[in-house]
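Excluded from the complex is one protein chain; the other protein chains are retained at their positions.
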Amino acid sequence: MKVYLSGEIHTDWREQIIDGAKGLDVSFSAPVTDHAASDDCGVAILGPEGDKFWHDRKGAQMNAIRTRKGIEDADIVVVRFGDQYKQWNAAFDAGYAAALGKSLVILHGPDHAHALKEVDAAALAVAREPAQVVQILKYVLTGSLPS
Amino acid sequence: MKVYLSGEIHTDWREQIIDGAKGLDVSFSAPVTDHAASDDCGVAILGPEGDKFWHDRKGAQMNAIRTRKGIEDADIVVVRFGDQYKQWNAAFDAGYAAALGKSLVILHGPDHAHALKEVDAAALAVAREPAQVVQILKYVLTGSLPS
Amino acid sequence: MKVYLSGEIHTDWREQIIDGAKGLDVSFSAPVTDHAASDDCGVAILGPEGDKFWHDRKGAQMNAIRTRKGIEDADIVVVRFGDQYKQWNAAFDAGYAAALGKSLVILHGPDHAHALKEVDAAALAVAREPAQVVQILKYVLTGSLPS
Amino acid sequence: MKVYLSGEIHTDWREQIIDGAKGLDVSFSAPVTDHAASDDCGVAILGPEGDKFWHDRKGAQMNAIRTRKGIEDADIVVVRFGDQYKQWNAAFDAGYAAALGKSLVILHGPDHAHALKEVDAAALAVAREPAQVVQILKYVLTGSLPS
Amino acid sequence: MKVYLSGEIHTDWREQIIDGAKGLDVSFSAPVTDHAASDDCGVAILGPEGDKFWHDRKGAQMNAIRTRKGIEDADIVVVRFGDQYKQWNAAFDAGYAAALGKSLVILHGPDHAHALKEVDAAALAVAREPAQVVQILKYVLTGSLPS
Amino acid sequence: MKVYLSGEIHTDWREQIIDGAKGLDVSFSAPVTDHAASDDCGVAILGPEGDKFWHDRKGAQMNAIRTRKGIEDADIVVVRFGDQYKQWNAAFDAGYAAALGKSLVILHGPDHAHALKEVDAAALAVAREPAQVVQILKYVLTGSLPS
Amino acid sequence: MKVYLSGEIHTDWREQIIDGAKGLDVSFSAPVTDHAASDDCGVAILGPEGDKFWHDRKGAQMNAIRTRKGIEDADIVVVRFGDQYKQWNAAFDAGYAAALGKSLVILHGPDHAHALKEVDAAALAVAREPAQVVQILKYVLTGSLPS
Partner (left out) sequence: MKVYLSGEIHTDWREQIIDGAKGLDVSFSAPVTDHAASDDCGVAILGPEGDKFWHDRKGAQMNAIRTRKGIEDADIVVVRFGDQYKQWNAAFDAGYAAALGKSLVILHGPDHAHALKEVDAAALAVAREPAQVVQILKYVLTGSLPS
């Protein structure tokens, strides 16, 4: 089972899931989560831009090489929405994955439930905690429920 | 040319575009923009829910019947991000449209440019004003530029 | 909007929906609902079979010419499960439509809810009465809720 | 060759096929066949629901993560209909697999032949006994017929 | 309903079907059935070839512009095998249509049944006479069986 | 029949084909052939760029809204290579159309034959003169050859 | 590289190609070439039929499980037409492979060139001898031409 972990990059939720899933037949992929590298990769490699808009464009398109492959190869796309920021790239990834027919798992706290209702409505599971995502993966792969 | 107008519902940007495009061979579609109807359609038709989460789910899935068709039938998907709210459904629609290979036009003010960089990077045009979208439609259909 | 009406053929639910949707921009299609014709079409046209299994096969495949087109052309596939019979062709149509990404509306009474949970889980709406399907179509097309 | 074994969960037909196919280059997948776990997985992991309808929905969607992948990855989808129950999920899986162009093998006793005629008509083989499915796999992979 | 009439060009079976289907909502397409024009179209338009192989290639590819569109647009592809000639293009069209998921109707006399078993096995109906194809179209469109 | 006319914009080959095809059931589309408008559309509508690279990018992406739709909607894509310039966009369009399975007709003089061999090899016809394209359209639609 | 070897089963052309390709990174698949087994597999496993037509149908559909997978998994589909028999299944396979966008190599003697012109026109190579197919595989994989 291939799982892509999209969204929020300021907490250790990816590590919690990857650690929790040890021993399961899962391979994980994710975007580059180094915020500075992710913002500057385009100009660092292809040369500087005077205009911030194109600075961002170059970076976003370079990151898209990785994120598109991650989503397209995945069986399950987990998208986490944190408490802060607009996180439009997370919602974009969710829409992209939905259109490709991927199994979507959305991970967010209760405060965001109404604002995420269209995103949640496209998902096969809506979880609050990374540990629940681990339990989903364990159940889906082995049929075992948490005791 | 079929154009789907996704996103922000609190200003008259859709009317501006539709009015501006009069005389062009374009047909527009859009989500239901009556906020209360859009929130409550599920329970109004299929019966009440005690839990707000499922109240929202019923509504979001009913709206999806309309929005998915609108996006899937469109040649161009215009997504507007306003100044307020999370607008995750707008970003979701953009991702959905991108995965289907639709021509994306993103419409937002300059303040959101960095937060929308991944969304903009999937678009064929990034505009600030509804009038620019009209000019794009006019150019794409007739080859005429604004004088 | 193109709507395919699949499933139970012993009550007038199709007529209720078609009548209720008068004035809306919807075109309906459906399987042949004449039970005898549907069972015997294969042998009536292509010649008799000694073995009931092939008698049925000839008819089922001839009906598939119509039903596959109906489902593939549809924007919305409504599948009704009645109180009687196995109705495996209805569930088959629902699965077929789901795999094609069609918007599914499932129509059944409360007694079947548990047995239909996998089918319902693939749907964007689960209704009990034909009148609700009419209200869904009206809302999806016009944004108007029942008063 | 990848084979997905869908349908009836109250007899040991899956084991018979898997045992019989030992030594062949086949990998099998299947839904979770622990009935209680399958019914309750959603609420066990994602939290309880007061309404049975949503209890079922949560479970059915979590199971769909596994079943969709099983069907989508398969070369052959075997669907067994037993003597009891509605088994609408089995017919749904058959329709889903048919729409994806999978090779369908349907397994059922003679009593269900007429009720399953549309499902059978989409299949490349209709068998009565698990041993026949083993023989089909052996023939398809090695060209050897039962002696 | 769009119907493509592929195959044998030496009898009037297409005319029989088109005449018989008058009054039904069907539009027919077919290859160019003027044998000489079909053979020579490539060199007549694009210039002569010294080598018969390329003479044939130019013609076959020009005809493919028409036949591919006819098959790809069709809901139903009828392929007739006559008593004479290799008719490999007819079988090729049948395979092409089958891979696209078109509803196939094969039309041939009883002598060819064994040789056509793989082609027939991909079809939803196997008819002997053009009149049966008309009856199929009438039934599929109107639900009426021959009296 | 829908025909997209891609490539060289400095001679009247499009007009010759459109004039020649009068009376045939063909609708034509094409890129914007006003060279200055095509180069400057992006900045004229979306605002000026200091860097020529992004000036060009904005224009090329805006033109892509039109050209992608033209190619994707077409049954036949005609690509003309003239005597001058790199014309990489023409070859790009040919590759794009080939990957979508469109019927390709390539139009060029004999001097370019070797350089275009990979492009020609993906085509169903290679013509030298616009009049031949008209004859192809006439033959494909009506079966008539030039007298 | 995956290669499917379709068509004539009365000479050792498959063995010639497989032997000649030793040492290349190619895996071959093919239909069951035991003529009797291929004809009778359906009834041998699923039970006898009184009518030859359904006897053939059962076998042809069982063989289709193998042949469809072989073609769908292949990068290259080689189809050989021998001197005898109608070989409509070979032409059907060629059409099926063409519609899936497979690289087609057709193998036949010069006498069949005109009758196979539509099939050849869909191919990337037309060879006369199995040794040429080996040379094609060697060139495509290694860039080496026969010395």
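Just so it is clear, A, B, C, D, E, F and G label the chains in written order, and each chain counts residues from 1 on its own.
In the analysis below, contacts are C-beta pairs under 8 Å (C-beta built on N, C-alpha and C of every residue); 3 or more make two chains touch, one makes a residue touch a chain.
A quick note: this is a predicted structure, and the numbers were derived from the prediction, not measured.
Student: Looking beyond the chains shown, say which of G:91, G:116 or G:136 touches the absent one.
Tutor: G:136
Student: Can you list, in ascending order, the chain G residues touching the missing chain?
Tutor: Considering the whole complex, chain G reaches the absent chain at 1, 75-76, 103, 105, 124-127, 132, 135-136, 139-141, 143-146.
Student: Touching the absent chain: which residues on chain A qualify?
Tutor: 32-34, 37, 40-42, 44-46, 58, 61-62, 64-66, 68-69
Student: So which bits of chain E touch the chain we can't see?
Tutor: Against the missing chain, chain E presents residues 49-51, 54.
Keep in mind that, in the parts below, only the chains that are shown with their structure count from here on.
Student: Residue numbers at the chain C-chain D interface: does the shared fraction exceed half, giving same, or fall under half, giving different?
Tutor: Mostly the same residues.
Student: Averaged over CA atoms, how far is the centre of chain A from the centre of chain B? Could you give it in whole Å?
Tutor: Distance between chain centres, rounded to whole Å: 23 Å.
Student: Among the residues of chain G, pick out those that touch two or more other chains and give their numbers.
Tutor: Each of 61, 64 in chain G touches at least two other chains.
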